[in-house]
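Beneath this line is the structure, given in structure tokens, with notes to follow.
The complex is shown incomplete by one protein chain, all other protein chains being positioned as in the whole.
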Amino acid sequence: MISLRINGKVVKAKDGESILQVARREGIDIPALCYMVEEKPIGSCGLCVVEIRQGNRKYYARACTTKVSEGMEIRTHTREVEEARKTILEMLAEEHSEIGGDAMKLFSRYHVRASGKTMRKEPNLVNNPFISFNPNACVSCFRCVQACSLKENHVLVRENRGSRIRIVAGINENLKDANCAFCGACVDACPTGALMDLTHREFSGELKRITTICPYCGVGCAIDYFVSDNEIIYARGSKKGVNKGDDCIKGRYGWEFVHHPERLKKPLIKKNGEFHEVSWEEALEYIASRFKKIREIYGVDSIAGLSSAKCTNEENYLFQKFMRVAIGTNNVDHCARLCHASTVVGLFKVFGSGAMTNSLEDLENDAELYFVIGSNTTHAHPVIGTMIKRAVKKGAKLIVADPRNIELASYADIYLRHRPGTDVALINGMMNVIISLGLADMEFVKNRTEGFEKLKHTVKRYTPEYVEKITGVSRDLITRAAVMYATHRSAIIYAMGITQHTSGTGNVASLANLALLTGNVGKPGTGVNPLRGQNNVQGAGDMGALPNLLPGYVKLGTRKAREIEEIWGDKIPENPGLTVVEMMHAASEGKIKAMYIMGENPAVSDPDQKHVIQSLKSLEFLVVQDLFLSETAQLADVVLPAASSLEKEGTFTNTERRVQLLHKVIEPVGDAKPDWWIITNLARRFGKNWRYKSPEDIFEEIRMVVEQYRGITYHRISDFGIQWPCPTEEHPGTKILHTVSFPTPNGLARFTPYEYKPPAEEPNSEYPFVLTTGRTYEHFHTGTLTRKIEGFNVLMPRAFVEINSEDAKTLGIKEGDCVLVESRRGAIKVRAKIADIKKGVVFIPFHFAENAANVLTIDALDPEAKIPEFKVAAVRLKKC
Amino acid sequence: MGSMESRILEIIEKHKSRDSKILPILHGVQDEFGYIPEKAIKLIARELRMKPGEIYDTASFYSFFRFEPPGKHIVRVCDCMVCHIKGASEIIHRIEKEFNIHMGETTKDGKFTFETVEGLGHCDESPVMMIDDKIYGNLDPMKAMKILRGYEQ
Partner (left out) sequence: MNLLKDASNMKTYIENDGFHALHITLEHTQDEIIEEVERSGLLGRGGAAFPTGLKMKFVRNEKTTPKYIVGNADEGEPGTFKDRVLIEKNPFQILEGMIISAYAIGASKGFFYLRYEYRNLVKEIERKMEEMREENLLGKNIMGTDFSFDIELVLGAGAYVCGEETALMESIEGKRGFPRIKPPYPAQYGLWGKPTLINNVETLANIPLIVNMGPKKYAEMGKEGCTGPKLFSVSGYVRKPGVYEANLGEYTVREMIEIAGGVDGEFKGLMLGGGAAGFILNGNFLDMPLCFKDAKEWGVSLGTGNIIVFNQSVNIWDVLLNIAKFFEHESCGQCFPCRYGTKRIRKIIEKILEGKGTTEDIEKINATARAMKIASLCPLGSSAMLAYESAMQNFRDELLEVIS
């Protein structure tokens, strides 16, 4: 404790505190314009200058940068410092014609008004759809620069010096060319209103802030929405969520779809090829009667349902319950089949549980090394991407394995650029090195696992030399990566680059083997961590929207299944149903006659698009429930307008198993209804007397059925979610899985080695390129939401194919050329983008219905998880 | 273009292991091309695992780094205190008139880029100018013009 005087008053302070901190605590208002982050004061404005006497020395110093020390006598508002402050503000006022934001208050306090006449030249950065910049208001305080660098983006920088200093993006480019993440941190930082959100809508009256969970990816950021008169005005990352105030372009600017004019507002029934608006009553009656008829004629298993990873836990729970007990079939699945089915199967086999083992918090604070494989984290899960970049800047190690030179690769200590589809070989190779160099954690292997000999036997063959041949990664790099991984507290992070393969389950299991082998499981900062694509992939699985598993991953026909029957008071069919891709095949073969699709767009998202559309067309009856008339909805007989996640309550379970509560931001538009309401009312027409009045009612039932959720209540998670398993209401939730034992019969993890199997389709002379598909930063999934947002389309208007520069040269293709990409299944035309991608590999994003990448992809399936191989198809390219 | 890239990479490679890296690399690039092309900034960023903006943030601070190609000869006329009181302004005036140009610009024929600078550290010979790396002192307008005409050949 330090004792000092401020304005004559004796105050106590802690060592290391700044004068400004102490003064603020004492209620003394020292003007401070550039001050933003406590630990890193910028010190540009000089307004916080104070007078200090110490011993017989008198001097002036910045309150924000000067640490207090014993015996200081500080005077914060002497005539000299006040005069200096006023002079500084007057000088700003002479130079600038407009000053807004918080700075305006400061100006009026000192009776100074912006009066500058010179109009400043705009830097190039302004040319973008989301952020505006007013050079006449920018005082170059550098808060935005600091904000951008704290996000590890380093887009906004300073140009020139002295009085000519100004803020630019990159090499004085526009924000997009400078790789701006449009995270908006700079806008939030700007004190003068020079940087502003362009999407900020006009409003009158009061602004309410409502915090809910972002409608996009599985990170599950909390977003603060500012609402007036049932309209969202603007949004920003909430400090209350797992994101701690961070956000990304989608969270911050991606809400505009809610107010889009094309939102479905009434139920539609197709008659003679045209949709007609009808009442809910009519639509629901019609659906019930058609389903019943088809069931009567073709049997229960002629109907199938697709639930949705974009809907809440409550809705997924109801949907599968509806299919199982109202229709009477296990034919229920959802799009996680297409992204993480192999995760569930693979991790289940090894660990006995198919979820992310660790939590974002311990990954951020405790990991010494990140092994990122098959995840373009900064694009698909930007908030986690930022977390990794920050950790690396602080000294954590990073290994990246990816055929594309993704942003994280430039942060990596080791970058492994392997051929698509050779992950098992790569990982086996690493294990081979670890075993042969004696780096395995044998203590852990002995006490916590079984099957080590089997593993050892399998990976023996995968010497670095052998693996080099398969993967194209040099033996030296493989060895170095293995050693680095094994000798640190290491966390594996992966996404669809691992799962979407015919060897998806093998890929996942191999990563789990690797973690076990080195004892990197069950401890902070370690584990095997799948990043979930949609915001409720985890929850949809937890809720049993799966053809072979009931809520809580209960197997059909077991004792536990019968307990569920008891709670439901209904019988559950015992034969497993069909998975997504199997449903489509069955439909085209005429075995499935009707489908109920909630919030999904298989016509764009599923592999071999031509085939999917043909299957959907061959159905006798199709019901689609969505926000927009998606490509799939257009094929439907009945379309039901659903409320978006911003228009309802319920829970989402994020990628780290955290069950989070949604808060209604606005009322549903038009006649749209929450999915849970729709399902409940449909069920009534099947004689099910469901009495849920609110999502909370449903959740109370979920708690009874799903063990992992038992201790969670709406009340407990009203501010911040809890991670399952959470067995009792006293239980704090589980941050890290498998700390003492695994959820297997004997508590041991099971090494499950896999052999490398080549992808289903390999390039040959006819189709010489490997196509891999994925996402862009700006768009999401099939674009049903993001492509309704003007700004996202400006940034990323159309599909493209990324191609290596040498390949491009050989084919005579230049940047922007039209390219015909053909596979054995179809062809699309897209623009060429010369990129840093492995030779012989091309990449196409899958968001774009008009140039759907999935026309090209193959629907070859992983035999265990039934996930299609989106990441490898053989194609050829031609200039068109 | 390919050769420009490989030349830049060589320069980066040469100085990368120095503790001070960035300044020597930027000098190397400017010595080679006369200015710092955008391409170079991108390559430097890539090789040093930084963002292009970070490199530009540094480079644009210093008055001798340029981002546009200069004329064949760079003429730097000192207009700092000592040179100033000893007649630098007249020399500058004369140059601006004779070449029909403002300081900071390049002549149309691309022969000269003229700049005023803050102190060349040869105040014992003020007024002074530096053409490329060579210092010319004790100037008057006529002498300065004569020297410049010599460079035109």
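For the reader, a short list of remarks on this structure follows.
For reference, chains read A and B in written order, and residue numbers begin at 1 within each chain.
One rule holds for everything that comes next: a residue touches a chain if its C-beta (ideal position, glycine included) is under 8 Å from a C-beta of that chain, and two chains touch if they have at least 3 such contacts.
Please read all numbers here as calculations on a predicted model, not as lab measurements.
Displayed chains that the missing chain touches over the full complex: A, B (touch as defined at the top). Contact with the omitted chain, checked across A:Arg25, A:Arg113, A:Arg161 or A:Lys814, is made by A:Arg161.
Among A:Val139, A:Cys214, A:Val227 or A:Val665, only A:Val139 touches the chain left out of the display.
In the complete complex, the hidden chain is touched by one of B:Val82, B:Met103 or B:Met145, namely B:Val82.
Checked against the full complex, the candidates A:Glu80, A:Glu262 or A:Glu589 give a single residue touching the omitted chain, namely A:Glu80.
Seen across the whole complex, the unshown chain contacts subunit B at 18-24, 26-27, 57-58, 60-65, 79-82, 84-86, 117-126, 130, 133-135. Residues of subunit A in touch with the missing chain: 41, 43-47, 49, 60, 62, 65, 80-81, 83-85, 87-88, 91-92, 94-95, 139-141, 158, 160-165.
The rule is short, and it goes like this: only the chains that are shown with their structure count from here on.
Note: centroid distance subunit A to subunit B, computed from Cα atoms, is 48 Å. By the touch criterion stated above, subunit A contacts subunit B in their complex at residues 153-161, 168-172, 178-179, 410-411. For subunit B in complex with subunit A, the touching residues are 38, 41-42, 46, 49-54, 56-57, 60-61.
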